[in-house]
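Each remark here refers to the structure printed beneath this line.
With one protein chain held back, the other chains of the complex are shown just where they sit.
Showing chain A:
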Amino acid sequence: MRAFALALLMAAPAFAAEEAPPGASTCLGCHSPVRADAAIPPLRGRDAAAVAAAMREFREGTRPATLMDRLARGFTEEESQAIAAWIVR
């Protein structure tokens, strides 16, 4: 338990939640980190590389979407990767 707490502390310095990369925190308007029954997929705990890859496919129009294609086009590959790394935590 203590080791777990220590690991968390080391992984998540104070203010990490507020140091979200540009755009990332506003994803939480739809992608709930807490709801278990959500239709819009929660992203916490997902693989960051897979989320970044999905963002790339949305951006390039190769992944079926209702809305994420329109949002993903607002971010570069680098920005998408930073968002993915933040949102899965």
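As a convention for this text, a contact is a pair of C-beta atoms (placed from the backbone, for glycine too) under 8 Å apart; a residue touches a chain by one contact, two chains touch by 3 or more; residues count from 1.
Going forward, contacts and distances are computed from a predicted model.
K.L.:
Which of the following is the UniProt-recorded protein name of the chain this complex doesn't show: "Nucleoside ABC transporter membrane protein", "LrgB family protein", "Dihydroorotate dehydrogenase electron transfer subunit" or "FAD-dependent oxidoreductase"?
P.N.:
Protein name of the absent chain (UniProt record): "FAD-dependent oxidoreductase".
K.L.:
Given the contact definition stated above, which residue among A:Glu19, A:Asp47 or A:Glu78 touches the chain not shown here?
P.N.:
Final answer for the missing-chain contact: A:Glu19.
K.L.:
If the missing chain were put back, which residues of chain A would it touch?
P.N.:
For chain A, the residues touching the absent chain are 1, 5, 8-9, 12-15, 17-20, 22-23, 25-32, 34-35, 38-40, 66-67, 70-75, 79.
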